[in-house]
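With one protein chain withheld, the remaining protein chains of the complex are depicted in position.
Now for chain A:
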């Protein structure tokens, strides 16, 4: 799959520079990232992660379904989120080679809990 599905959750989904939206759901917090997860958006993701973890949710899902380009700086943020989450369980939603291939090349697939869909990530135990 080359074209990732876009969840349409972010209010700025169509912005070329991408967006990170924060949604509180019963299971925890979902951060939906859309657009190219590069230097600019990685900074935004970091802020969102910090904001979300302050809520001390049981679960933090970083949904990369809307990501059109995953730069290494974006992957670094995923690792950081995963390692600094403390009590919070971090899961990543990733499907499609645009996101999965970079994660595989760096074997971050071993480090991160990756799920194909947001529903899976929220339902996983």
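Just so it is clear, contacts are C-beta pairs under 8 Å (C-beta built on N, C-alpha and C of every residue); 3 or more make two chains touch, one makes a residue touch a chain; residues count from 1.
Assume contacts and distances are computed from a predicted model.
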In UniProt, out of "ABC transporter permease", "ABC-2 type transport system ATP-binding protein", "GAF domain-containing protein" or "CD225/dispanin family protein", the chain dropped from the view is recorded as "GAF domain-containing protein"
Contact residue for the chain not shown (choose from A:19, A:53, A:68 or A:88): A:68
Write down which of A:20, A:64 or A:98 is the residue touching the left-out chain. A:98
Residues of chain A (touch criterion as defined above) contacting the omitted chain: 2, 36, 38-39, 46, 68-69, 71-73, 75-77, 79-80, 97-98, 101-102, 104-108, 110-111
